[in-house]
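A protein chain is absent from this complex, but the other protein chains hold their places.
Letters A and B name the chains as they come in the text, with residue numbers starting at 1 for each one.
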Amino acid sequence: MAVRISIRTADYDVEGQMAQQSTPPQWSTGKSPLRHGDVPFRAGTVALASAVVLLVFAVAWMLYTSSQEARTAFGWDLLFGSTWNPVETELNPVSFGGWPAVRGTLLSALIALIIAAPLAVAIGIYLAELCPPVLRTPLSFLVELLAAVPSVIYGVWGVFVFVPFFSSAVAEPLSATVGAIVPWFAGPIATGRGLIVTGIILALMILPTIASLTRDVLRLVPNTQREAMLAIGATRWETIWLAVIPYSRAGIIGAIMLGLGRALGETMAATMLVGNTQRISESLFAPATTAASLVANELTNSVSSLHESALISVAFALFGITLFLNFGARLLIWFVERNTRGGRS
Amino acid sequence: MRTFNYRRRKLVDQLMRGLSALATGCAVIPLIAIIGYVLTIGSGAMSWSFFTDVYQPPSNAPEATADAPAVAYDPNDPFANLTVEPEAGTTGSTEDVTNVYNASPRGGVLHGILGTLTIAGIGLLFALPIGIFAGIYLSEFRNERFATIVRFCCDVLSGSPSIVAGVTIYVLVVLQTQQFSAVAGSMALAILMIPIVTRTTEEMLKLVPETMREAARGLGAPTWYSTFTVVLPAALPGIVTGVMLAFARGAGETAPLILTVLGSNIISTDIFKPMAALPLLTYRYTESPYPGENTQAWGAAFVLMMLVLLMNILVRVATRKSGGNSR
Partner (left out) sequence: MSAVVLQELTPFYGARQAVKPVNMTLASNQITAIIGPSGCGKSTVLRCLNRMHETIPGAYATGTVMLGAQNIYAPDIDPTMIRIKVGMVFQQPVALRTRNVYENVAVGLRLQGLSNRAELDAAVERALRSAVLWDEVKDVLDKPGTALSGGQQQRLSIARALAIEPEVLLLDEPASALDPIATASIEELLMTLKSRLTIVIVTHSMQQAARISDETAVFMVDVGAGQSIGELVEKGDTTQVFTQPNDPRTESYISGRVG
């Protein structure tokens, strides 16, 4: 997470700094070799900045070439084929159909989004607009701190605390009653791990991200817009709902998209909580898998170069979709910021 | 003509304000609960040996079987004495954590602490020159077209899942050298740290008032000289905070390490060999069938969280002090 940090400019007394160099510095004598420092300086910074660009190309190129073998062999089946079977057995031929992982990724991220987006936007609104001033700083601090907690810790808590609780308090009663009719909630609850617990933990993880970004875009709304609404007798909520939120709509959607990107790509929490099975079950309580956890679990133990290539294809797809989401989100947020800075009111 | 719906509007106002306060409460509670659990259960795993000892096999492990042979430690195979390599997802305790059957942990995580500091530290060494110089470029030559491309690439890196960084280094380094290693892990972490260092450096340098650059230019100082002697020192505190955040981010990452450093049960000083790391220990101990190791998982999570949170709190406190007049 980026942090807003500012420097106390008053610390740096420009006059004072410069006054120390009251004796003519050597570069002012004209032909000093110091003069020529600017060319290598620029070249050096450009070179290292190019390293960043090269890195992105290296990642993309590696994903592209290393996934080639599987992509030519299976094509779109890599994403939409229903059987993932790296080892040939009498009954099943080798096949790399990534649908169980793609489905698991989409469903868990969707569950996370359905839970987290409204809650996080509400938190963002509360922090930016409604919170008493004494609570604002500590709460914002807490939210940003939570965004920094490593995902493996969410995983530990999920495995030891949340899954047992959820299995006995929600999953078992629900599967015993509703589960008979609605296949989504069908039992049995074996380990308790599955898409729904993964989705809930992912929701907790992306909540702080979306909430603090939402708060940031709401803070960008000029106060004049709020005052104009209040001055015609709008309530606080009407001001928020009819002026503040419409104003920052694009930025809020951007924040949610960034959260979605994070949920789709999250590896550890999913690996620890999803159950890691390639079997597709309709029940959200049953174990499943996700793209990221599939790669984390199998890549170092891949049994063939085709297997490896298939896993890299899955990573490639993941890279592609998060790239797309991030790009879209940043575009939206950038759009809002530009409008805010350039606007008259 | 005023069809006055005053009561309803007041009600909606109060309801929605209440709901958003409630939502904040509801969301903050489980999040605080996570921190609370890690702090309480994790601190229960603390002991002197937790910080001074390395991995010890569980004391009352099941008898050696074909699946889980109890082997003596072999330095060429750091995992040989891990009695069981649990299959992810099928093991791990779903029982109540208070079930302390066999729960007394043995050994410690010193190897993990040292490993994390080493791997993240070397990662920072890779990330710093690229990040800082790219940041200088983005700030001091901010209007060049190439700067836009660099900025975009930074966003791509910071937005892509950490597992992608792991896959990249796995393919480009681990497979090429046929060797899991701490350095490979550092490289994967560097990919994640570079965008953080770059963008904070850029932002911090941009905050340095233009008047300072102009004053230097007025004296005839070349750009490189004023950048290194005036601009960079002025922005240094901010850049340091960015570096700390990058370190904290790297120290907490698990997925890239699974694909690159593998892990180890001993203190390893060879950075070209597998090494232990706190997040890896946290993960493996969580999946372990032994309650004693599950307790260690909480302990490792505790240390990890302390490391990451302390870094973040330090950054906040430092920036709050200097950024007090920023509104």
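Everything below uses one rule, namely that a residue touches a chain if its C-beta (ideal position, glycine included) is under 8 Å from a C-beta of that chain, and two chains touch if they have at least 3 such contacts.
Predicted model, so just to flag it, every value in this text is computed and none were measured.
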item: Displayed chains contacting the withheld chain; value: A, B
item: Residue in contact with the excluded chain [from A:Leu230, A:Ile253 or A:Leu306]; value: A:Leu230
item: Selected from A:Glu69, A:Glu172 or A:Glu238 as touching the chain missing from the view; value: A:Glu238
item: For subunit A, the residues touching the chain missing from this view; value: 133, 224-235, 238, 242-243, 246-247, 249, 339, 343-345
item: Interface residues of subunit B (partner: the chain not displayed); value: 1-6, 9-10
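In this text, only the chains that are shown with their structure count from here on.
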item: Whole-Å separation of chain centres (CA-atom averages), subunit A against subunit B; value: 15
item: Residues of subunit B defined as touching subunit A within the complex; value: 9-10, 12-13, 16-17, 19-21, 23-24, 26-28, 30-35, 37-38, 41, 88-90, 92-97, 129-130, 133-134, 136-138, 140-141, 146-147, 149-150, 153-157, 159-168, 170-172, 180, 191, 194-196, 198-200, 203-204, 207-209, 211-212, 215-216, 219-225, 227, 230, 234-235, 237-238, 241-242, 245, 248-249, 251-255, 258-259, 262, 279, 282-283, 286-287, 294, 297-298, 301, 304-305, 308-309, 312-313, 315-316, 319, 322-326
item: List of subunit A residues in touch with subunit B within their complex; value: 1-9, 11-12, 14-15, 17-18, 21, 25, 27-28, 34-35, 37-38, 40-42, 44-53, 55-56, 58-59, 62-63, 66, 118-120, 122-123, 125-127, 130-131, 139, 141-146, 148-157, 159-161, 163-164, 167, 191-193, 204, 207-208, 211, 235-238, 240-241, 258, 261, 264-268, 271-272, 274-277, 287, 292, 295-297, 299-300, 311-312, 315, 318-319, 322-323, 325-327, 330
